[in-house]
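Let me begin by handing over the structure; questions about it come next.
In this view, the complex is presented without one of its protein chains, the others remaining in place.
A and B are the chain letters, set down in written order, and residue numbers restart from 1 in every chain.
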Amino acid sequence: MNERLPRECELLIVGAGPAGMAAACAAADHGMSVVVIDDNPAPGGQIWRAGPRVDLPLRAQALRERFERLPGLRLCSATRVIDAPAPGRLLVEREHDAGVIDYHRLLLCTGARERLLPFPGWTLPGVTGAGGLQALIKGGLTVRGERIAIAGSGPLLLACAATVRAQRGRLVALAEQSPWQALAGFTIGLWRWPAKLAQAIALANPRYRAASRLIEALGERRLEAVVIESLGERREIACDRLACGFGLVANTELAQLLGCALDERGILVDQHQATSVAGVYAAGECTGPGGSELALVEGRIAGLAAADQYPLAAALSRRRARWQAFAAQLEQHFALDSSRLPPRRATTLVCRCEEVTLGELEAHSDWRRAKLASRCGMGACQGRVCAAATAQLFGWAPPPPRPPLSPARIDSLLLAGMEEVQE
Amino acid sequence: MIRLTLDGEALVLPEGTSVAAALAASGDDHARSDLAGRPRAPFCGMGICQECRVCIDGRRRLACQTLIREGMEVERTR
Partner (left out) sequence: MIGAGIVGASCAHALALAGLSVRVVDAGLPAATSAGMGHLVSLDGSAAELALCSDSLARWRALAPSLPASGAYHRCGTLWLAENEDDLATADDKRAALAMAGIGSELITPTRLAALEPLLRPGLSGALRVESDAILYAPRVADWLLECVGITLERAQVTALEDQQVRLADGRRLGARVIVLAAGLQAGALLEGLPIEAKKGHLLVTDRYPGRVSHQLVELGYGASAHAGQGTSVAFNLQARPTGQLLIGSTRQFDTLDPRVEPALLARMLERARGYLPALGAINAIRAWTGFRAATPDGLPIIGRHPEREGLWLALGHEGLGVTTAPSTAALIRAGVLGEHPPLDPSPYRFERFRASAPADGQR
């Protein structure tokens, strides 16, 4: 891990989730020198995150083993992109150092994050994202015997429930905002993807409640209970943890900084997974949430295209179309219904960093004015959480990202000034 | 097993544990305090929300994306 950072490569891949690993394999198989940088301590992304309490699916293990043995691959874990200081160059930071990496081609596999919507009490310790709780558990958190509530929307809630169950946590609520009809329609539609249907059955949970609404989290200095509305009835449920999430949002910040065009789902790509910027590709959930199978095939296509293997890439387009159809099903059936989102209370914090309430934001007409007046989005997360929330709550367009892409040491930013890097 | 300190208190945890999980293992999972001094704990778990920033061996880092190391000194952010 303390190896020096690489200086240059033919293909630089940002993100070592399913898309990034599949792409690295495809490109390295065709002789490219590949560097993969990833902000987590180990490859796998969010879905295949490794840890002391994880049994990864065989498919994930196999891909990871192949990935880590690739000739010509340099994997830089626990490494973040903080800026794109010049064309063909990224500035990256690790815990103890920083450096610039020059590339001929760049592939963005930056994934998606959870959409985290504000509700009263969401800043209490004990409240996490659904993916966040999974990550904590995979990182060694013990939940055995703890009372755990899960609420929000999307298949990630079920995956989180399965993780909790496997770790012997006590699931006290599993509240999905989508109605039964939508969920049933989704499940019936799964006959076209038998593996997914099997997965859905395996994840099925007797606590699952559709058309449910998360009302608030209660507690003094820590979470003590959650209030959930189901079938017109509000119930207060005592719990130790609440995991919540309202679908996924593509991580597009680096792409935006590079000038790549977006569409309403994420980074805009063509049939070769190429973005609007020459030499820059994107694959996986940063082009729109769609699950690991779609990410894998998109990653392979992107890796092949980056290695100029267009016929091989084209041969995969039917498989991609199949999983794109699955992604469309997901999006349709888990669409957020504003009447079942948490209630809007003026005192609820929207910006967790700068502590700005919903009431302070409501008076404004757009993100920029709201930000200037209230400092919403000006804290450490730079609006990553609250801008996704205000997009949902008010329809405000999120702000373009500004460097550094995540908090970075001033020492690291000084490296952006290097004209030529000394050996 | 790995030994580290959290605000000066010793902790012994399995290798591969994240600093965020180590906070929880200490019995008090808060990582930082808000402007009024109320506790904030790891939230998104994936390096986005910045709630879990703590001081690790003198540098401000994210607890959720850092694994514990032998002798690591972790301090909550005030």
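Convention: a residue touches a chain if its C-beta (ideal position, glycine included) is under 8 Å from a C-beta of that chain, and two chains touch if they have at least 3 such contacts.
Since we're looking at a predicted model, the values are computed, not measured.
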Task: Chains still shown that are in contact with the chain withheld from the display - done: A, B
Task: Contacting the left-out chain in the complete assembly, out of A:R192, A:R207 or A:R369 - done: A:R369
- [ ] Using the touch definition up top, pick the residue from A:R59, A:R168, A:R207 or A:R402 that touches the left-out chain.
- [x] A:R402
TODO: Looking beyond the chains shown, say which of A:G88, A:G279 or A:G379 touches the absent one.
DONE: A:G379
Open item on the list: Give me the chain B residues in contact with the hidden chain, please.
Closed with: 35, 53, 58-60, 77-78
Task: Interface residues of chain A (partner: the chain not displayed) - done: 83, 85-86, 91, 365, 368-369, 372-375, 378-380, 382, 402-404, 407-411, 413-417, 419
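By definition in this document, only the chains that are shown with their structure count from here on.
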TODO: Could you put a whole-Å number on the gap between the CA centroids of chain A and chain B?
DONE: 21
Task: chain A-facing residues of chain B, complex - done: 13-18, 20-22, 24-25, 29-30, 34-35, 38-51, 53, 56, 59-61, 64-67
Open item on the list: So in the complex, the part of chain A that touches chain B is made up of which residues?
Closed with: 39-41, 46, 50-52, 78, 80, 95, 113-114, 116, 123, 125-129, 131-136, 139-142, 221-222, 352-353, 355, 379-381, 384-385, 406-407, 409
